[in-house]
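Excluded from the complex is one protein chain; the other protein chains are retained at their positions.
A and B label the chains in the order they appear, each numbered from 1.
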Amino acid sequence: MDCVETRMSDPIIVAEDVHKWFGNFHVLRGVHLTVSRGEVLVICGPSGSGKSTFIRIINRLEEHQRGRIAVDGIELTNDLRNIEAIRREIGMVFQQFNLFPHLTVFENITLAPIWARKVKRSDAEKQALELLERVGIPEQAQKYPGQLSGGQQQRVAIARALAMQPKIMLFDEPTSALDPEMIKEVLDVMGELAASGMTMIVITHEMGFAREVADRIAFFDEGRIVEAAAPVDFFTAPEHERTKLFLSQILHH
Amino acid sequence: MPAPQTVIPLWRDVRVLRILAQVIFVITLVLVANWFYTNLSRNLGRTGIHVGFDFLHLTAGFRISEGISFESTDSYGYAFWVGIVNTLRVIGIGILLATILGLVAGVARLSTNWLVCKMASVYIETIRNTPLVVQLFFWYTATFLKLPNVHDSLELPGPIYLSQRGLALPVPHLTEHFSSWSYFLVAGLVLACAVYVGRRRYLQRVQRPGFPSAWALITFLGTSALGWFLLPRSPIAWEVPVLSRFNFEGGLQFTPEFAALLTGLVVYTGAFIAEIVRGGILAVSKGQKEAARALALNNLQVLRLVIFPQALRVIIPPITSQYLNLAKNSSLAVAVGYPDLFSVANTIINQSGRAIEMILFIMGSYLIMSLITSAFSNWYNRRIRLVEH
């Protein structure tokens, strides 16, 4: 508990009253969230509740229309420099991997460091090898994404995001598109990443992962965070009816 | 916590940057256009040409070999109009014939008859892979101009006469009995409508399928046929071309230029339409056929009720663009000397030196045709989508 307290004093992501509309559809209806440095936050909630939209807003894949977001002290505004700086701080992993199919695994990982961070090619390649080592597939470097299994692709995607040396990692349902036997290999990589002190926001319905790895679990519904609590409290004593209902549905599987 | 930074420098604001990019783009375009314009006016000034449309009223001073009547004393503007009418004439007839040829060749290429299938393939692969203008030139100089003299013209059943002077065909014309016959036509139309409505109501009431339109058609044809036989002489007669001293007179006559252009366009476009028809039928018939068979429809019904309507949906958009191609390709008339809008405009340019204005006119005319076609195409696609959902 002590530990959580000290972390709370060092927020890295601050979102205050974030709103978002798609046309007339009010997707996010005032999201308040603070994530501390090194914290692992799991977001869960029914489909269509705006979870993806929210984390996509954090690195400006979508634009929010009201409220305020700051990442590591940088305001997320229309300032191009801030947007670029924030994107540099944040890595993102998608449900559908979104690897670049025309590039090899190696090129997927080195492309952004070389061109966007202007790292020397040899350094970028050395780092790529280390990262592939870290996610457990150094032997696949010269293959194309299409030649890998889903689990391997997702691990490459994690390595690709890490290659930009982000301070924060966002995961949008990283295991939902995977066959069951591959889920664990990806979750293991994510667990190690969490253990290394990375700040992470993970949208997932893997409640086992949430229980073991998360520092906090936030429950999203109808565009709001209904409640957020440490895993123990979240699973044993959820406050809201909707949370209870959701948990009973998801844990019955 | 840092205070929210409220003022963003303009050059870093994404919204401003978006507008800025567009402004720069427009400025660049304007600069380039301005450069062209300055050059143009300087060049025109040097050569003493001025731009304007007043010349359209001037006397043309040349003749146009075919089309609606035109004298060399008529104006340039009217000459261009004659060209437009000639273009529309070749497009209209061309589209009709190319569609028929394309349908026949497309179905023939799918035929189980080896010889028919191979003939269609050879036709399609030869025609599609050679330049249209070479074909047109071939039709003109190597076919129509090589035909025998008028006095030894080839006579085909009809009678249709083929000679160096072109094509002469019989044409239907109305006799004095036509006005009496028209009463039968009107009566037939009214009756047909009544039958259609009545039959449809009946079918709906008993909830059975049927063809009210076929009933209506039969009614109409029956009434008109009745009229035809009741009248003392037939209301429509054929006017047959007759050879006089120098050329054929009467009937419908096509110059070799028109005939060559029409043949070339039809044969060329027909080959493209054939491929579209074939593709459409193949695309539909694969799975659909089995499904329809499973529903116990017989062969003819399958073709009429399942394959054809669906193939039509696939076929019509690309065929429309082939029609448009035919329209645009009709400008190759200039290669065979048929006075379409492009070649008339060409003559006007040679005569009056008004290149800029005439080129604007030419492009404008084709653009209007394209706009009409794509408007139709969009309307059709939207309708299809409505039907699908």
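We adopt the following convention: a contact is a pair of C-beta atoms (placed from the backbone, for glycine too) under 8 Å apart; a residue touches a chain by one contact, two chains touch by 3 or more.
Criterion: contacts and distances are computed from a predicted model.
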Among "glutamate synthase (NADPH)", "ABC transmembrane type-1 domain-containing protein", "Taurine transport system ATP-binding protein" or "L-lactate dehydrogenase complex protein LldE", the UniProt name of the subunit that does not appear here: "ABC transmembrane type-1 domain-containing protein"
Option touching the unshown chain, where B:Trp114, B:Phe229 or B:Phe246 are the choices: B:Trp114
Option touching the unshown chain, where B:Leu29, B:Ile68, B:Leu96 or B:Ile236 are the choices: B:Leu29
Touch criterion as defined above, residue of B:Arg42, B:His151, B:Arg201 or B:Arg382 at the omitted chain: B:Arg42
In subunit B, positions touching the absent partner: 18, 21-22, 25-26, 29, 36, 39-40, 42-44, 46, 111-116, 119, 125-126, 128-135, 137-138, 141-142, 145-146, 279, 283, 328-329, 331-332, 334-335, 342, 346, 349, 355-356, 359, 362-363, 366-367, 369-371
Touch list for subunit A against the chain that is not drawn: 56, 59-61, 84, 87-88, 90-92, 94, 96, 98-102, 111-112, 115-117, 157, 160-161, 163-164
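As a convention for this text, only the chains that are shown with their structure count from here on.
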Whole-Å separation of chain centres (CA-atom averages), subunit A against subunit B: 58
Residue ranges of subunit B in contact with subunit A within the complex: 1-2, 4-5, 8-9, 12-17
Subunit B contact footprint on subunit A (complex, rising order): 11, 14, 68, 70, 73, 75, 77-83
